[in-house]
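Quick one: the structure is below, questions incoming.
Here the complex is missing a single protein chain, while all its other protein chains stay put.
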Amino acid sequence: MNIVETTLNGVTVISLEGIINAASAPKLKAHIETSDHGIPMVINLEQVDFIDSSGLGVLVGLARKKKANNAVLKLANMNNRVKRVFEITQAFSLFDIYDEVGAAAGN
Amino acid sequence: MTVILSATLRAEVANSRIASNIARSTAEVFAEKQGFSGNIAEFGHAFELSISEAFTNSVRHGNPSSDDAVVTLAFESATDALTVRVGDKNTPFNSQPPCPEITKYPESGFGLFIIGKLMDKVTCERDGMSNILTMTKRIGRS
Partner (left out) sequence: MNSLFIVRETDHAWLREQFRGRHPLLVTLCNKPFIEFLIDFSILAGARAIRIVSDGPIAELEQYCGNGSRWGIEMSYAHMLPEDGRTRILEKNRRFCSSGRMMIVDGVLFIDNDKTANYRAWFAAIPAGEVIRGDTGSITITGEPLPEAVVPPRPRLGIPPVSSISHYFALSAETLRAGDRYILPGYSNEQDCFIGRNVVIQKGAEIRKPVMIGNNVQIMSGSVIGPGTIIGNNVIVDRESTVSESILMDNTFVGEQLEVERKIAEGNLLIGPESGASLLMEDPHLMGTIRQPAPGNRIVRYLVHAIAAAILIILLAIPFLVLRPLLALQKNWKTVAHSYPASTPGKTMVLKTAKISPDGLTGRIAIALALDRFALLFKVLEGSLLLIGHRPQSSSATAGVDRNPVAFNPAVFGYSEAEDWAQNDVDTMIIDHYYALHGSPMKDISLVLNALTNRKTV
């Protein structure tokens, strides 16, 4: 899984590409741990083909950290396969979910 | 019921992608062959995700240094359903755990719950020193 970090409108956009499962989730977690949690962040899932509960766990952990700072983690561009995991676990209630990165970054 | 595919993989996290790819392909081919009129990709994804979860669980709860650290997959087809059995040599576990409370921001514990929601039937049996997690999904009437 590849991670590309850019900035848009002063917002950190972390674009993920590939698959987020037990093998790749630790890489995501490590990357996020080094990010500044004070700045608004958007995770762009447009190139994410598949995610399982390991990947979801990392995102939920990040959402919790955001909540501690009174912010909500924004996710963008989920495909149907990714959406399904969020639906089954009801994890959608923990995030702001957008269908476009620009909107998520507050363009 | 006919066995259509059997595989043995070393219980390493890196292999979970292989396992879930095998599951997805097998499920999609099965669905197409049976003339499933519903969403074949969705049927395949159910198996892909379930095996990703099951395989990861087997790896996480096992002892990686032992020679026994393998996970077996066996796919069996019936006319209206596909069954997969995941075997490992770990200690027994509860195959129907309750749903993690999402408002508590849980970072783990979803695996078996997700499988339970995707599959029509999930059972766990002991076979000697092995666990066999059996999951079945019907393709409904076409």
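Every chain is named by a letter (A and B) in the order it is written, and numbering of its residues begins at 1.
The rule we apply is simple: contacts are C-beta pairs under 8 Å (C-beta built on N, C-alpha and C of every residue); 3 or more make two chains touch, one makes a residue touch a chain.
Predicted model, so just to flag it, every value in this text is computed and none were measured.
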Residue in contact with the excluded chain [from B:Thr2, B:Ser65 or B:Thr103]: B:Thr2
Hidden partner chain, residues of subunit B it touches: 1-2, 39, 78-79
Touch residues of subunit A, complete complex, unshown partner: 72, 83, 86-88, 90, 92-93, 96-100, 102-103
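Convention: only the chains that are shown with their structure count from here on.
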Whole-Å gap between the CA centroids of subunit A and subunit B: 26
Subunit B-touching residues of subunit A, taken from the complex the two chains share: 19, 21-23, 50, 52-54, 56-58, 60-61, 63-64, 67, 80-81, 84-85, 88-91, 93-94
Contacting residues of subunit B [partner subunit A, same complex]: 13-14, 16-17, 20, 42, 45, 48-49, 52-53, 56, 59-60, 99-100, 102-103, 105-108, 110-111, 113-114, 117-118
